[in-house]
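A single protein chain has been removed from this complex, and every other one stays in its place.
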Amino acid sequence: MLVHSRGARWALWAVFLVLFLPLFALPLLVVLGASLATHWSSVLPSGLTLANYRSATRGEALQALLTSLLTAAGASVLALATGTWAALAGASLKKRGKRVLDALFMLPVAVPSVVVGLSVLVAFSKPPLLLNGTRWIVILAHTVLVTAFAHQSVSAAVTRLDPAYEQAAASLGARPSYVLWRVRLPLLLPSLTAAAGLCFALSMGELSATMMLYPPDWTPLPVLIYAATDRGALFSGSAVAVVLMAATLLVLFAVSRVRTRASYR
Amino acid sequence: MAEAVRTARAVGGGARRPRPFGALVWALPPVALLALFFLYPLALVVQQSFRPDSGGTSVQPYADVFASEAFRKALWTTVWLAPASTAGCLVLGFLLALVIAFVPFPGAKAVARFVDVFLSFPSFLITLALLFVYGTVGMANGAWTGLTGAAQGPFQFLNTPWGVLLAETTYFTPFVMRPLLAAFSQLDTAQLEAASSLGARAPRIVRKVILPEALPALAAGGSLVLVLCLNEFGIVLFTGAKGVTTLPMLVYSKAILESDYPGACVVAVVNVLISVGLYGLYRVVSRRAGA
Partner (left out) sequence: MSIRFDSVTVAYDGDVVLDALDLTVEPGEVMALLGPSGSGKTTALRAVAGFVRPASGRVLLGGRDVTDLPPYRRGVGMVVQQYALFPHMRVDENVAFGLRARGTARSEIRRRVAEALEMTGMAAYARRHPRELSGGQQQRVAIARALAIRPGVLLLDEPLSALDARLRSGMLAELARLHRDLPDVTMLYVTHDQVEALTLADRIAVMDKARLRACGTPRELYRAPADEFTASFVGGANLLPVTVGREGVGFAGTEVKVDTAAAVAGARATLCVRPHLVGLGEGPNRLTGVVREIQWRGATHRLYVRVGEHDVMADVRELKDPPGRGDEVTLHFASDDAVLLPAGVGHG
């Protein structure tokens, strides 16, 4: 323990709360509160109602939720496949090759999402790959954006994987493809699910590239939230935001359950 | 003989025989995908930035953009806002992580988990929340007018860069806290106990023992946050203020609102150069730090 005096400790905790609560807890509580209200012009919201949620779970909003879930699921699966493939291929490269591969796959983190959106728009607005105006361009951009994170976390897990397992498998007569399916991938499963959760959450909240690309019939939740706040409908926008957070958390929770099962099998 | 031995590399670790060529072939498909869907579009952006609407290839778009007031303002806003937010995140993140790790209280673990959850929410939620807290008719101003009877509250900074600064600092602080908490958990508590048994007081221990250990994590987290701040779009968009334009915002408005693609591409190239440069720095720093 760093601070021994009881008074000093309490003082520190007080400072912690004063910083932590308004900065981190308050925003989430405020959005939650607003989603249940119709007015907010004093300390507490007023005009409590569930109407915001009624509209946030049907029609346009429900469509957007479905759009977001499908986009996130699609992008996560594609990103996980590409990222895992690259991570596994990178592990058997020599040092310099691995470094180049890592740098290439981390590049999308450094490039602004808006620019990724713009570049995809520029590249796929004309034949041969005319994707502009379809849902695929949104899913594609999300995939590009989250692949970097999938690659990074799987790549770290591959490095941590004890080579003794694959060597034991090889000495027992298993060829590399069999070792991959029966030993390496199962051992990587906890990290793969963690990476999937991360990709999903990032894609659910993606706004920058989506704003550049979304066609009218494929409007994800963040865009809908922006549209609502832009026209001043802050309270119904909050309800949609709470739906977004809840959906994200639910999926993350489900994924972490899978992960616990996988690591204690 | 010695030469022959030196050139013949033994392969340890991997279970497979050395197949450098085969390994390269396996690396090709993901790289090809990345090239087609990321690198090639990026190259097109660069190409487009040299193609003014008037036709031909020239640096005219660059000249036009650099000359415009809007670009210079956006560049300036981006360039001061990002380091300022980063500095805020570093100070705040260090303080909070310090308390969680070394002056733990009941529920400190839950707070650490909350930080993780916080990371999985989109950034614009913060701005949305701030609208309710500090907005013209929000909580703080509402309380003020209710108490004093004034017509307007004192908090009118949301539409200024300060609002963006507050939002970015809030949202990105967990990005600093996470690597810090990881670094703190590896810090040998025996070291702290030794230091305090020698009579060192808390501030001195923080300065002499904890800070040096945390420096790599701070550097890595800080540079990541700097890049993310440079590229942040959602927070600025939701602020909805005409006065606050950053480079990503300018890319969006030029491309989508004005349909000025060459101009948007020029701004994009500038933005990419700045953030990729900084990101390269981050990679070097974090590799040094072993992160």
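In this document, chain identifiers A and B correspond to the written order of the chains, with residue numbering beginning at 1 in each.
Methods note: a residue touches a chain if its C-beta (ideal position, glycine included) is under 8 Å from a C-beta of that chain, and two chains touch if they have at least 3 such contacts.
This structure is a prediction, so every number in the text was calculated from the model and none was measured.
Trainee: One chain isn't shown here. Among A:Ala51, A:Val100, A:Ala168 or A:Val258, which residue touches it?
Mentor: Within the whole complex, the residue contacting the unshown chain is A:Ala168.
Trainee: In the whole complex, what residues of chain A lie against the chain that is missing from view?
Mentor: Touch with the absent chain occurs at residues 162, 164-165, 167-176, 178, 182-183, 186-187, 189, 262, 265.
The rule we apply is simple: only the chains that are shown with their structure count from here on.
Trainee: In angstrom, rounded to a whole number, how far apart do the mean CA points of chain A and chain B lie?
Mentor: Here chain A and chain B have centroids separated by 16 Å.
Trainee: Using the touch definition from the top, list the residues of chain A that touch chain B in their complex.
Mentor: 1-4, 8-9, 12-13, 15-16, 19-20, 23-28, 30-31, 33-34, 40-45, 82-83, 85-86, 88-94, 97, 101, 103-116, 118-124, 140, 143-144, 147, 163, 166-167, 169-170, 176, 179, 197-198, 201-202, 204-208, 211-212, 222, 225-226, 229-230, 234, 237-238, 241, 244-245, 248-249, 252
Trainee: Under the touch definition given earlier, write down the residues of chain B that touch chain A in their complex.
Mentor: Residues 13-16, 19-20, 23-24, 26-27, 29-31, 33-34, 37-42, 44-45, 48, 92, 95-96, 98-100, 102-103, 105, 111, 114-115, 117-118, 120-126, 128-133, 137-139, 142-143, 146, 170, 173-174, 192, 196, 202, 205-206, 227, 230-231, 233-234, 237-238, 240, 247-249, 251-252, 255-256, 261, 264-265, 268, 271-272, 275-276, 278-280, 283 of chain B touch chain A in their complex.
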